[in-house]
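All protein chains but one are shown at their positions in the complex.
Order as written gives the chain letters A and B; numbering starts at 1 within each chain.
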Amino acid sequence: MTTATTQHAVNASGVWKIFNEGQPNEVTALQDVDLTVDTGEFISLIGPSGCGKSTLLRVIADLTDATRGQMSVAGVTPHEAREKQLYGMAFQQAALFDWRTVRRNVELPLELQGWDSGKRKARALELLEMVQLADFAEHRPWELSGGMQQRVAIARSLAVDPPLLLMDEPFGALDEMTRERMQNELLRIRQDTGKSIVFVTHSIPEAVYLSDRVVVMSPRPGRITDIVDIPLGMDRDEDTREADAFYESVTAVREALRGHVGGSAQRAKIGEV
Amino acid sequence: MSNAATLEQRTPTGNKRSSGFARRLRNGGISTLWALAGIGIVVVMWELVKWLGGFIPMPFNTSDTTMPHVWTMFAAMGEPEVRGSDSTVLDAVISAAFRSLVLAFGGFIIGVSVGLLLAVIMQRFLFAERGLLPFVIASQTVPLIALAPLIVGIGNRIEIGPVQWTTTYSVMFIAAYLAFFPLSVGALRGLQAPTPTSMELMRSYAATPGQMLRKLRFPSSIPYIVPALRVSAAAAVVGTVVAEISAGVRGGIGRLLIEYARQATSQPAKVYVAVFGAIVLGLLVAALVTALDVYLTRNLPKEKNA
Partner (left out) sequence: MSEQWADRLKYLWPPVLIALVFLGGWQALVVLRNIEPFVLPAPTLIGQEFLGDIGLMWQTAYYTGTTAFLGLVFGTIAGLAMALLAQRFIVVNNLVTPLAAGLAAVPIIALTPILNNMFSITSRTPRVLVTAIIVFFPMLVNITRGLIQVQPTQLELMRSMNAQPRTVLRVLRAPNAIPFFFTGMKVAAPLAVIAALVAEYFGGPQQGLGSRIAGSAANTAYGRAWAYVVAAIITGLIFYLIVVAVERWTTPWTGRSRSA
């Protein structure tokens, strides 16, 4: 038991998640997962359907229990982390409440924490400033585009200023151009706040563009097969998307997904994801 | 619905594959058991209230003449209907309910057919939709049943050729009239339900409007027609019962209700048997519609409710 655990944003050790254990329709969603996320790191989880990436995120978030294994989040158990609101979460659907204004949607976590209304309002406006939607504070969610709604959802996830952000394919429903803009926004927020981020995605370029490390997973049973370092540094911008190093990293991740590390001795059959 | 339960349903793969029909049957069986439990609770509460009424003042009369014991109600089923008659109360109620069932069913069929026809016309001709739909929708918000005594009155005085219009026809007409509106609305919505993409596909096959109707619109409209059928069936039953009361039609359950209600001071339990008859009538019709529902949706994917 090292004291270094308190410095990790997430520390998973021997985590298993089995659905319907002992029954004929038993499914091993996570098998023996070990993962350490350093404070301030940006990690992506990538893999095909059923590889367990969303499940792993939900175990971290205490939205579901691990069947076996240890998990610490910001130095405490996931349950404590959720109770103390040590993380903020964003989902593929923005899940804004239609009956609240944009500002009141961002205020929601603060309301639940018992902040008084003046402080809530100030903080919400500050957060909307950060995602450049301050002008829309009194609008209704349906008046905003998909990308804007997601920005509000991200602002909401930052409300209690948690050290950790958990994001489950938040840009999955957006078109490519909006997606790239949102990625830039997210990088900027990260640079400004220094938060640790665990990000689930289907998109290889997105994972490479955003992350310090990309965790490659594969299904049946869900497990980590590879972790790819992304040596693109902390200062990334639009030009990074066209740099050689970017393409090399994308290739590295793609090949890791195909099932081999480093070189390309064999080509996997098409369809065998 | 506990939050934890909802969350834990996120299995990545592995849906149970049991036969759709068997599953529906089992679900129906479970629902029926719960319904029976609910009825049991009502019976217990009835007797409880009666017992309490013995020493606590209640805003209503709990004596045995106004609120008979549940077993008295069952006993009354076996008693002769009229002094000296061979048929029991139960016989009378069953035959009356059956007669009403026939009228309600007849009205239902007519109303549904006309409703479907109107929906097809409204879908095909924009003028028909714009001109008629407001009235169809508005008629669902107004008490058309208020017309029941008047329709009976008109019916008593007209002759269509050699056929004498009897009150039976009036009752069926009223039932059909009430069944017609919910079905029109539901059917129209259903006929307009196919996605633009499906319609473009049919157009690319040079399909005629008739073919579009048969091969695309009607099948797509089933999920909308089925709930409308339930509402229509219920409306037909209510219409039949109320029309029978207004029309003074002998032989129907509506008339029996009024008759037995008048005898409530001497034979209090009879009216309850009649009420049970009316309830069973409604349930029977609902069961028939459910059977129709299962048949019509047999090839459709089963929806899961959140």
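Assume contacts are C-beta pairs under 8 Å (C-beta built on N, C-alpha and C of every residue); 3 or more make two chains touch, one makes a residue touch a chain.
All values reported here derive from a predicted model rather than from experimental measurement.
Colleague: Quick one: say which of B:22, B:82, B:142 or B:206 touches the chain that got left out.
Modeller: B:142
Colleague: Tell me which of A:47, A:141 or A:219 is the one touching the absent chain.
Modeller: Final answer for the missing-chain contact: A:141.
Colleague: Among B:70, B:94 or B:132, which residue is in contact with the omitted chain in the full complex?
Modeller: Within the whole complex, the residue contacting the unshown chain is B:132.
Colleague: Could you pull out which residues of subunit A are in touch with the chain that's been left out?
Modeller: 61, 63, 82-83, 85, 87-89, 91-100, 108-109, 111-112, 140-142, 144, 146, 149-150, 166, 173
Colleague: Which residues does subunit B use to touch the chain missing from this display?
Modeller: 1-3, 6-7, 31-32, 34-35, 37-39, 41, 59-62, 66-67, 127, 130-135, 138, 140-143, 145-147, 149-150, 152-154, 157-158, 230, 233-234, 237-238, 241-242, 245-246, 253, 257-258, 260-261, 264, 268, 271-272, 274-275, 278-279, 281-283, 285-286, 289, 305-306
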